[in-house]
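A single protein chain has been removed from this complex, and every other one stays in its place.
Up next, chain A:
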Amino acid sequence: MSVLQIIWFCVVALLFAVFLLLEGFDFGVGMATRFMAENDTERQLYLRSIGPHWDGNEVWLITAGGAMFAAFPMWYASLFSGYYIPLFLVLVALILRGVSFEFASHALTVRERSLWQWANFVGSMFAPFFLGMMLTSLIQGVPMDAQGNAWLGFFDIVNGLSVVGGIAVVYFSLLHGLHFLSLKLEKDHARHMLNASSKLYWIAYPALVAFVVLALIFTDFYRVHSITTWLITAIILASTIYGHYSAVKDDGVSAFISSGVTLVGIIAFIFNGMFPRVMVSAGGVHDLLVKDASASPLTLEIMTGVLCVLLPIVLGYIIWSYVMQRGRVSTQTLEHSPYVG
């Protein structure tokens, strides 16, 4: 295993983590349009709060997929072809959600707009669900052949751990979205969000226990990487407790950071546990390893150069866009700075 291979494994993990960190709250906001909003105006307000950013946030997923393809073609091929149906459902969810922002702005009636808001809600819920399900199914070990093809049956994809995993990603995205809204909406709304979040957090504890127990049984993570896996588990738990505490204390910033850490922690848990494998095979016979799955050293070198040059620039203007669009959105925002005009 070369240094570059390890670096690129970390880069792919990092890109997925940033994706979930940023798009996580977009998903959460989309879900909140049904769980929290009481009328059309509020729904518009919620979606307006992520309006300028959601598309850029989604690009992190595309970059993660592209980086995986470039740096680990064997991994990309095995994972994407093996999880054909779950990924297809992710795509459908992302399509429904992706068009809904633009289409909703052309609706003439509340009913018509509500159709696209529903599309957004459904997409925002199912995209993280199937992604979470895929990742937590993978770590249990899946049937693979010597060529690296994953032959997944229904119960390889849908089982106790993967369902809990999928729900966990959805659920923490929702909390993350509520915390984001608490920072982007006016004070009264904000309090409402944190209030809901502080209640919702009670479900997190049994869910985390269930997740850890199932992971102890169905993955080898706590054996293979016991120290780091327990450490990450502790971080997930600590960030959950602190997020809960912050929500109760009405501290939106801390709550938002905490739920972000939790989401990153989930990705860290998965990638840390898999290493040095990229695909965990059932019985460990045909594991796909970092050292075998990667592209050539030359490609990795070129991609490293490209990343070092482009990533700082990209981060620069992304941060600029968040700073430039900071501030809380209100019904006045909807009127004064609507979609195009």
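We adopt the following convention: contacts are C-beta pairs under 8 Å (C-beta built on N, C-alpha and C of every residue); 3 or more make two chains touch, one makes a residue touch a chain; residues count from 1.
By our rule, contacts and distances are computed from a predicted model.
Colleague: For the chain omitted from this view, which of "ABC transporter ATP-binding protein", "1,2-phenylacetyl-CoA epoxidase subunit A", "CydA, cytochrome d ubiquinol oxidase, subunit 1" or "Xanthine dehydrogenase" is its UniProt protein name?
Modeller: Looking only at the record, the undisplayed chain corresponds to "CydA, cytochrome d ubiquinol oxidase, subunit 1".
Colleague: Out of A:30, A:148 or A:165, which residue would touch the omitted chain in the full complex?
Modeller: A:148
Colleague: Of A:16, A:46 or A:101, which one is in contact with the hidden chain?
Modeller: Result: among the candidates, A:101 touches the missing chain.
Colleague: Which one touches the absent chain: A:74, A:163, A:237 or A:257?
Modeller: Hidden-chain contact among the options goes to A:74.
Colleague: Taking the full complex into account, what residues of chain A touch the chain not shown?
Modeller: 38-42, 51-53, 55-56, 58-59, 61-63, 65-71, 73-74, 76-82, 84-85, 87-88, 91-92, 94-95, 98-99, 101-103, 106, 108-110, 147-152, 186, 188-189, 191-192, 295-296, 298-299, 302-303, 306-307, 310-311, 314, 317-318, 321, 324-325, 331, 334-341
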